[in-house]
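So, chain A:
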Amino acid sequence: MIKFDIQNLKLYYGDYQALKGIDLAIEEREITAFIGPSGCGKSTLLKSLNRMNDLVEGCRVVGKVLLDGEDIYGALDVTELRRRVGMVFQKPNPFPMSVYDNIAFGPRTHGITQKHKLDEIVETTLKNAAIWDELKDRLKKSAIALSGGQQQRLCIARALAVQPEVLLMDEPTSALDPISTGKIEELILDLKRRYSIVIVTHNMQQATRISDKTAFFLLGEVVEFDETENLFSAPRDKRTEDYITGRFG
Partner candidate 1 sequence: MKTATREKLVSAVFLAVALTSVAAVALICVFLFASGIPAVGEIGVFRFLLGREWSPTDVPPVFGILPMILGSLYVTAGAILFGVPVGVLTSVFMARMCRPRLYRVIKPALDLLAGIPSIVYGFFGLMVLVPLTREIFGGTGKSIFTASLLLGIMILPTIIGVSESALRSVPQSYYEGALALGASHTRAVYFTVLPAAKSGIFAGVILGIGRAIGETMAVIMVAGNQARAPTGVFKGVRTLTANIVMEMGYSEGLHREALIATGVVLFVFILIINVSFSLVKRRSKQ
Partner candidate 2 sequence: MRRVFAFCFILLLVLSGCSGRGFDVSREIDVITREEGSGTRGAFVELFGLLQKGEDGTRTDLVTKEAGVENNTNTILTTVRGDESAIGYISMGALDGKVKALAIDGVAATTENVVSGDYTVSRPFIVVTAANPSALAEDFIAFILSRDGQAIAAKSYIAVAPQAPPYSGDAPAGKLVVGGSSSVSPLMEKLIEAYEAANPNANVQLQTTDSTMGVSKTIEGAYDVGMVSRDLKLTESGVLTDTVIALDGIALIVSPENPVSELTREDIRRIYTGEAATWAEVTR
């Protein structure tokens, strides 16, 4: 079933056109990877899926992005959109507060205030993010004191706490060491059972390791979109081949 249906999406920063008519269907409970060289538009597309591009001044969107058939640039409330479509950033960005308050921030934003409910959410989400055992004794400690890998998993847990349907991940492991990266990839594969995941990555091995489908971006266009296995073993487009064999990028 299609979760995100992107139809002829064009995005402009002022006069500059960053996305040149994207058509893409993102399947539910799959991992979709966006790859491509810097400035190809993959992060821009990711951000436009939960309207984080609204923050950029002079950003204009033409075309449609349907979430379960509903246009996210239409009547859909942006806070509700962001609750349903969570995001994990390149650099871990836990809030400068306790682990507990980090996780509870989202649920509190959406109106949950009872202590016992929050306690429950914090425990389940940390368990879902496979970090409960490491953090259960440090819930009241500052999240800033955690290691980079722990911080990123905390951020994933924080995004899960509002029960989203989709998780957008913008190069989530690029700032981390290989061991932490491994743990996060494991977590992402585990989360696939319940969430649709879109991940932007610079690392092609990562895409092959975890994603079901891969889209290759170049100069604001999707050059090729296919099953990950097909795309990397038998690219149809010359440019895709050049990129994945390391001739540029």
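What we mean here is this: a residue touches a chain if its C-beta (ideal position, glycine included) is under 8 Å from a C-beta of that chain, and two chains touch if they have at least 3 such contacts; residues count from 1.
The candidates came about this way: all candidates are chains of the complex that A comes from, given by their letters.
Being a predicted model, the structure only gives us computed values, none of them experimental.
Chemist: Out of the listed chains 1 or 2, which is the one touching chain A within the complex?
Modeler: 1
Chemist: Hey, which residues of chain A end up touching candidate 1 in the complex?
Modeler: Spelled out, the residues of chain A in touch with candidate 1 are 50, 52, 55, 79-83, 86-87, 89, 91, 93-97, 105-106, 109-110, 155, 158-159, 162.
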